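Some chains have been omitted; the remaining ones sit where they do in the full complex.
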Amino acid sequence: MSQGTAVDGTRTGVWFVGARGSVATTATLGTLAMNAGLAPRTGLVSELEPVAVAGLPPVEGLVTGGHDVIETPLAHRAQVLADGGVFPPALVAALGAELAAADSRIRLAPRRDTQREAAQAISDDIRAFRDEHRLDRVVVVDVSSTEPPAESKPELDNLAALESALDAGSAPLPQSSLYAYAAFRAGCPLVSFTPSPGATLGALTELAKQQALPWAGRDGKTGETLVKSALAPMFATRALRVRSWASYNMLGGGDGRTLADPRAAVSKTTTKGAGLDAMLGYHVDGPMHIDYVEDLGDWKTAWDNVSFEGFLGTRMTMQFTWEGCDSALAAPLVVDLVRLTAKAHERGENGVLGPLSFFFKDPLGSIDHTLAGQWRALTQWCEQLGARA
Amino acid sequence: MSQGTAVDGTRTGVWFVGARGSVATTATLGTLAMNAGLAPRTGLVSELEPVAVAGLPPVEGLVTGGHDVIETPLAHRAQVLADGGVFPPALVAALGAELAAADSRIRLAPRRDTQREAAQAISDDIRAFRDEHRLDRVVVVDVSSTEPPAESKPELDNLAALESALDAGSAPLPQSSLYAYAAFRAGCPLVSFTPSPGATLGALTELAKQQALPWAGRDGKTGETLVKSALAPMFATRALRVRSWASYNMLGGGDGRTLADPRAAVSKTTTKGAGLDAMLGYHVDGPMHIDYVEDLGDWKTAWDNVSFEGFLGTRMTMQFTWEGCDSALAAPLVVDLVRLTAKAHERGENGVLGPLSFFFKDPLGSIDHTLAGQWRALTQWCEQLGARA
Amino acid sequence: MSQGTAVDGTRTGVWFVGARGSVATTATLGTLAMNAGLAPRTGLVSELEPVAVAGLPPVEGLVTGGHDVIETPLAHRAQVLADGGVFPPALVAALGAELAAADSRIRLAPRRDTQREAAQAISDDIRAFRDEHRLDRVVVVDVSSTEPPAESKPELDNLAALESALDAGSAPLPQSSLYAYAAFRAGCPLVSFTPSPGATLGALTELAKQQALPWAGRDGKTGETLVKSALAPMFATRALRVRSWASYNMLGGGDGRTLADPRAAVSKTTTKGAGLDAMLGYHVDGPMHIDYVEDLGDWKTAWDNVSFEGFLGTRMTMQFTWEGCDSALAAPLVVDLVRLTAKAHERGENGVLGPLSFFFKDPLGSIDHTLAGQWRALTQWCEQLGARA
């Protein structure tokens, strides 16, 4: 059976925006490793029974490609990540040929004079990838550097206005939204793993609907926010009043470097902060910092201090530290999201996929931030997806 | 409206086994404080909308009493707890008269030559309390010192054998089970807030059924185990493999002193340890200690270290510290359990109340250890209880 | 023996700048409590044998007074601190009369049209305090709100230029330096417990020398920096290379509110940051935050994460949390510094007192930031002071 063909014959494309970044590299190498029988499926939510019932496209059928603005060879990037403890160096050594092949499927992000032309070029690249590799469908996954929030502009609010602006040669779209536009135009579902604007603009949600395409977002929930979504409901359902919740994050790596720019960090602290008040039902204060600490590499250390009040006003404290490898936490979720979004596409679902809230810091299409509630929504949806077959 | 009469006219008795202990004293003082308008309802799960829908007996209608083997005045015990930061000293000062009245409703635990006679005396005390205070019902709550696990004996397995043994003058019952027997014989529902054997013996579950009485247990979930039941499902549903989970607990107070005895501690570490493997679906190793550190008083500090494995075998760590005031965490749950068990009794439910698993380390009548799952079970049950009205 | 007279007959005045603040209130109440036999001497470095050998003025001989810009009665402030757990409420109740007397010795900070006049008025108040209470000497202690760093101006560099500027009616001095000027002019030694400019300006160090007065500073070392000065030498003498040291501080209270202003915070993060590089011998990166978290009151929670490298490049981590009550940590040091500075004054020492580096984040007159080195310097000096007697 050739690379990228699953037992069930399906072939699913994964088009990474940011294909040479930490997350994309880890997801790519991980897929190759699993398919070579060199790694177990630890971390893959889609392998758990209540999710697998959906009848998801097998990992064996995944073929990766993508865009990036840099040209660092994938094998080189993988080596750097392996040296940083993200995955065992032995995997990089063993998968040299496969990494080279994956590398050849990545293209330099098109630079054109107008956004109209750039969008066209991106769509063309994605279509070419689909055709060349005889893929049943391609899921576009945005794992590129975090952008600042979009400024509000009328031409971003509805599709007609956006098209006129693009026709007029103007460039209203943030990069992440340009990719979303191009993905939808190429008939591809989208996963927004970053907090960037992406498809959240009015014009693009409209386009997705028009194209009958499903999409999901945003900002993968992998660390402190994940823990919060497990812990905050404990305080809520036990009627313990949270007085303050402090969140200190340190990370290195490319993502850390990007977030050292306060403008980009706004997108992240916004998606990180959203859920707590919603889960508790009232506003909670507390500092939240994301600090770039170069020596941590792709690892993150988070420390949270929760001050809360119980019966008769007694004040208590809970603290946690989280020492996680961000890319190792993110990569399997990317694979899960591709499989689930591909299945939704196959089943004809469209619009934003609320049942995928389980995976995101800012769960578009859902108001539930609790991990357990999101898990129920996910597994119920998977059961339906599977039943419909 | 006189002390202990609720808006709805119901009067519910609470009979504490261990009525002068930390938990009972805090629950008693807290009830008095809430009824005097001196304290909010923070920490009371039964005041949250999805639980309150059950139509629970109001806090205003609660009247406390109980047994203890010591005679320390309640006001004195309350002062010691207040000095230790369990609740504000001002409450003790303000509620002097009410505490004295509550104190007068506590009796010395009967000592008799045979368990048959002792059981009779306990039942008599409870019935006298019910009659004297014109209570609609009395919920017996075991908050006495933790006992070692029961040794298995044939006469504990069925009711007929137990009755014969008691008739024969032998004393087969652990203390907590003697109280459970007496409670059931007096027609009272029971809440086992301790890990002691209580009503878990075959003979007693049979008696509860025979008397058509509901009961709930066991071992209030207030600290580290509570956090575990919120966190472990996160690892499970994210397919992260827990490698080891270390649990270190330090506490002072009466409970700490009792648990410094390794024989008693077995009951506690057993109920504490039960849930993790069940939630994860596999066995997890790791040290678990409960250490008596006198200077902590009624406060507990727990530290947990979770070592886990993610995608491609990458190893990560999460740690938490929990600094809680045990009695302040336990007391409102006791009030919740009394209200819920009283309601169940009113509605004619009998046998062990699985839907109360939310409150217990060892959730009798339920196999679900996850806090979120238990919360759903609880709130669904409350909805039904309320609807049936 | 009347209030403020020591066994040895000495009477030492303490003039607080910021006399109604948390630190001053705690130091005042603590002195009264110790003298009333209501509190032990825990936390007083000056009671330890190797320091006491200096032959220090007894606590019984201390009389407090001071300036503040607010008029909150001392007893009220003390009650608020006691409610926040800084000291036992019982002390406030027991020391009502003494607190009222102490309150009457505090004056409103003089407001005048020129700094020349203001300085004169401050000096007059201090002299009046000394005379009225027949004090052998008065040590002025700056425990007022932290100011931003001083801007450099030529008239701050030497005394003659400063005097001309003051004569000319201009107002070149930061508040803390105005108090330092007035203290020296009144013939009083000074302790700068804050990171404010105080006597560090060239003109004022000159004045202290001219007046033959000793002074000490700056910024009391009470929390995270204290721990750092104990731990950093461990890494240094074990040849372990610190890769990054992150310092997160949360605090409430008046000091926290002041430091929420980024301009004031600069003074603090500067004094806090100074020592680490000096102790290690190389520059170490890492985030440092001081966050105002209102609900913490006068308590501080600090969390530090130290990432270091050992033999063969192996990377390891140490983390600590510190939950301290800032005022309870600061107040005894204030008493220590008063006693030691008074002794130095008595012995005719002048200029900045390097041997008091043990007490300060920014140890003026010393280059040693290690706690153990500072302890040796302090105790050797105390031995000399005592021997000279």
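The chains carry the letters A, B and C, assigned in the order they are written, with residues numbered from 1 in each.
One rule holds in what follows: contacts are C-beta pairs under 8 Å (C-beta built on N, C-alpha and C of every residue); 3 or more make two chains touch, one makes a residue touch a chain.
Note that the structure is a prediction, hence the values are computed from the model and not measured.
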item	value
Where 3 copies are displayed, count of copies in the complete assembly	4
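Heads up, the rule we're going with is that only the chains that are shown with their structure count from here on.
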item	value
Intercentroid distance (Cα basis), chain B paired with chain A, Å	44
Averaged-CA centre spacing for the pair chain C and chain A, given as whole angstrom	51
Inter-centroid spacing, chain C versus chain B (mean Cα positions, whole Å)	50
Per-residue overlap in chain C, given as positions that touch at least 2 other chains	321
Contact footprint of chain A on chain C as seen in their complex	243-244, 246, 248, 250, 285-287, 289, 291, 293-296, 301, 303, 305, 307, 317, 319, 321, 323
Sites on chain B touched by chain A in the complex	26, 29-30, 33, 39-45, 47-48, 85-88, 91, 226-227, 230-231, 233-234, 237-241, 309-314, 316-325, 328-329, 331-332, 358, 370-373, 375
